[in-house]
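Here we show just some of the chains, and they stay where they sit in the whole.
Chains here go by letter, A, B, C and D, matching the order in which they are written, and residues are numbered from 1 within each.
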Amino acid sequence: MNLGKVVGTVVSTRKEQSLEGLKLQLVKYVDEHGKETGAQVVAVDTVGAGPGEMVLVACGSSARQTTATDKRPCDAVIMAIVDSWNVGDRTVYRKSETDR
Amino acid sequence: MNLGKVVGTVVSTRKEQSLEGLKLQLVKYVDEHGKETGAQVVAVDTVGAGPGEMVLVACGSSARQTTATDKRPCDAVIMAIVDSWNVGDRTVYRKSETDR
Amino acid sequence: MNLGKVVGTVVSTRKEQSLEGLKLQLVKYVDEHGKETGAQVVAVDTVGAGPGEMVLVACGSSARQTTATDKRPCDAVIMAIVDSWNVGDRTVYRKSETDR
Amino acid sequence: MNLGKVVGTVVSTRKEQSLEGLKLQLVKYVDEHGKETGAQVVAVDTVGAGPGEMVLVACGSSARQTTATDKRPCDAVIMAIVDSWNVGDRTVYRKSETDR
């Protein structure tokens, strides 16, 4: 998985029928310090992530191992909202209490 | 999935038989601002995308999760035509009404 | 899939038994203008591509969706020889008549 | 697989239910000299790796070939803790005895 930040949403009317009703989030990948790396992905959101939240994205066939994405042409899924992460003894990111 | 722009078409007569009749589009990937990243892919088009349209491309085994591409040696599929996307509160891209 | 140019051949005597008899081509990837990108791949050739020809390469599990590569440890296959491609209204590449 | 160093841990309360109880480690990839390459991954830990340890990470569908990750939306797994590696005749890395 990779760490990323939800920065936007993608809207599509004309698409593979099996994707109807799925929310597509635009995610910018971040490094271990929470800084954007420049890479991005559009991922199906199965956990209700909101704009600005740090998330984990699973790619490839692993993105289809959820009820929402099973057997669908989807290669990226947000499968977790990140509460916090640390590097060594230092907490790099902690979601604000009010956001939880 | 990744955002891309359809820029051309690839024609091939001599190919794996299972790919007969499939349309191959040349897609340049774009970043969250709609700017080309330099990377590209040739994807099977299952949604009827036209030149200049912004699309979503699914790669890997996920590209085979459509009726058209099932069990075929295809690792990239256009599975959605993008209407619009936003970054934060700003709409970065909106397909012109006449194109829809 | 990605566009590439067949530039050479790889010979191997000692290999996984299931790969016996398969032709391994060295392919340099090209961008939408036909210029080499620097990246390369060694792909099983199922369509009889020759040196100098532009081809399409499918990677990952999709490379195993041919009779020749099914259930084999092969992650790249040439599944099409390219006749031509265009970017916008301009034909970037067209295979010479004598080569077809 | 790729060599990496465990540098931290990621905590997530809201996630795909199938991922409950799995430990998510932040791993920085290293080159053959043990130097960080800049790339990273968040991997499920099935072998009990601790901070600072050198590990091997398997990605993609291969990350699901463990009891802990089977059929889960997980695309990276720590499947080995590295004791040592060599480049030619030189031992580049050896885990300290006290750590084993």
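Please note the rule applied: a residue touches a chain if its C-beta (ideal position, glycine included) is under 8 Å from a C-beta of that chain, and two chains touch if they have at least 3 such contacts.
It should be emphasised that the depicted structure is a prediction, and the values quoted were computed from it without experimental measurement.
> Of how many identical copies is the complete assembly built, when 4 are given in place?
5
Here is the rule we use: only the chains that are shown with their structure count from here on.
> Report, in whole Å, the distance between the mean C-alpha point of chain A and the mean C-alpha point of chain B.
21
> Measuring from the mean C-alpha position of chain B to the mean C-alpha position of chain D, what distance in angstrom results?
33
> Give the residues of chain B that touch two or more other chains, as numbers and ranges in rising order.
In chain B, 60-61, 63-64 touch at least two other chains.
> How is the touch graph of the chains shaped: line, ring, star, complete or other?
Graph shape, chains as nodes and touching pairs as edges: a line.
> In the complex formed with chain C, which residues of chain B make contact?
Listed in rising order, the residues are 7-16, 18-19, 24, 26, 28, 38, 40-43, 51, 60-61, 63-64, 71-76.
> Contact residues on chain C for chain B in the complex?
Within the complex, chain C contacts chain B at residues 1-3, 31-32, 46-48, 56, 58-66, 69, 77, 79-88, 92, 100.
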